[in-house]
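Other chains of the complex are left out, but the ones given are in their true place.
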C-alpha cells in the first residue's frame, strides 16, 4: 500500500476546485480518497455551518467523480472538519488517499499508513459513558487493522469524530425510558471528547486501563493520550476514526511523528516533533524543509486554571470571543511561525488529549 | 539618571494593587514615575473602556500617593494603553520611572534612557495632515532632549499617542470654518497613526524627508520607521510621546533593543532582538534569561493583501472578530512562546511602522 496526502487551499468553505483540479489532471484517483481532515473558516462552535457546507460540496464532488452514491461516501470516507482559522491560520484541507502498489516496501523503512473505521451507530444515552469508550476502543482497533499496524507504538495520531446529544436525541431517548448524561449540546460534546480520548488511550495503552474509569473523566488529567484528537458534533451518529501511523508494510515517501505539548507556550514540543522527522527550525524551517511538510495537526486548550506559567490569561472569561477561538489563534501563531506556513490544523477541546493545559502536535512530512 | 521598569499584573483594569504595594514597600517613589505603557483586557476598539478605567484608577492612585493633582498627572505622565489580551497574552502594565542618582555611569556602557513629551493641543483639522507630522517631529525631538539622547541611532522605541477626530470635534471645526480629513473615528485614528509614524520617521531619519509627504501616506509602504509605535484615541487632545533608547549618560542595569518584523511569521526578528541583548532562545529562553526581561513591545498588522506567504488568511473579512484582535492573538502567541511568558505588549494598527504586513519588536532587559 502507498499513502498520499494532498494539502489543498480553498477560497471559501464550498470551494473544492483544487481537489477537482487534481481529479481533472489525473494526479489523484477519486476512488483512492479515504479520508479528509480540514480547517474551515467558521467559528468552530455549535452554529458553525462551514463544516456542513464543506461536507456537502465535498461529498457531491466525490460522488460525481467516483460514481459512488453520496450516502455511501458519507458512510465510508470520514470527513473531519474543525472550524476556526483565527489569526494567521489558513483555510485548507488534507485529502488522504491510499492505493495498492506493486512496489515492495524498502526493508526497515516505515512509511505513513492510514486506517479508517466507523463504529456502529450509538444511542444518545451512551454518549460520554463507558459504553462509548468501548465503542471507540473497538473502532480504533479496527482502524489499526485497516492500516495494517500491529504495534500501538507505530500509531501517531488518531482522529475521532464522535456523536453528541441534541435536544431531539435526548427526547427520543427519554421516550424509550433512557436517560442521557446531559441534554446540553456543548456539554455533551465535551463528554464525547473525553470518552473518545479514554477510548484511544485504552486502545493504544497510553494510560493504565484500571484507572480509565468514568470517575476519572474531567478529573485525573494525568490520564491522557498524546495521540488522541477528538472532536464531536451533531452531524454524526457513530464514531468515525482516522488513524495515522508508520508501517513497514507501506511504501511511499511520507512519515508521521507526534509529540505532546506541555502548555500553549511549549515551543520545545514543536521543535521536537520536527526533529523526529529530520527537520530543524533555527528558528524557522528553511523554505525547502517547509516544502517537505504535508500536514500539521495540533490539539490545544486554554488552561482551565486561568493562568499560564503564573500569569493570568483572560480566555475563559471572555463573553465576546469563545475561549477555543483564543487558544487556536495563539497556538496557531506559534506553530505557523516556526514552520513558516499558516496551513496548520489546530483544534481546541483537548481534555485528556495531551498534558492538561497543553495538547499535542503531529506532523506528516516527506522523508 | 537611572531608569527602572516595573512589569506589573492586574486582576482587572481598575486593579492597581501591585503598584500600590510597590509604593507601600518603598520600592518605588511615586514622584519618580514618568510613564506607563499597558495592555488591558478590552477589545482594543472604539468601545474599549478598559483604557479609561485603568487611567482613572492609575491617576487617582498616583495623585493620592504623590500629592500632585490628578489633572497635572494626566498632563505630564503619559499613560498609553492598548486593549486586547487575545490568546495567551496576560494583562499587565509597565511603569517607567527615572531618578537622579549620584553613581556615575560606567564608561562605554549605554543604559536605558527615558524621555517624555507632550505636543501643544492640536485642532481636529490637523489630524493626519502635514501639520500633525510636524507636531510629532517636534515632540519626538523634545523627548530625545528629555532623555538626554543626541544620536537618533540610540533611540529604539517611540510610543506616540495621538488625538483623533470625533463627531463632536468635527462639528466644532466646521463651526470655525475648518474641514477635517474625516469625521469617522476609526478612519481618523488610522490617519493619526500614519501622521505619527511619518513624524517619528522624520525625526529619527528613518526615511528620506523628501518622500514623507501626505501623498505617500497609505501608499508608499516602504516608507516606515521600525521604531515607531503609534496609537490614537479620543481621550487625548495633544500628541503624547514616550521615547526609549540607550544612553551613555544613564546608569542602571537595563538596556533596550529593537528589530523589524517582516511579517506575522517572522520568528527570526524575535530571535534577533533577543540576540541583540545577549539572550538566546533555543528554541525558548531559559527561565533565568526570561527573568531578565522587563518589557516586550510589539507592533503588528494583518497583511492587507489577504494572504501570508501565499496562503489566504481570513482576518480582514471577519465580521465576528476584529482583524486587530486576530493578529494580536497570533503574533502574541508566537512571541510569548519564544520568551516563555504571556506578558507581551502587542498593539495592532502598524501602518508605516515596520515593514508592510509586519511590524516591529522592542525588548527591555537587564544586561
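Just so it is clear, A and B label the chains in written order, and each chain counts residues from 1 on its own.
The rule is short, and it goes like this: contacts are C-beta pairs under 8 Å (C-beta built on N, C-alpha and C of every residue); 3 or more make two chains touch, one makes a residue touch a chain.
Computed from a prediction, not measured in an experiment: that's the story for all the values here.
Here 2 copies sit in place, and the number of copies making up the whole complex of this structure is 4.
Note that in this section only the chains that are shown with their structure count from here on.
Taking the mean of the C-alpha atoms as each chain's centre, chain A and chain B sit 40 Å apart. Chain B contributes residues 9, 11, 41, 43, 85-92, 264-268, 270-271, 281, 283-284, 308-309, 311-315, 320-321, 325-327, 329-334, 336-338, 340-343 to its touches with chain A in the complex.
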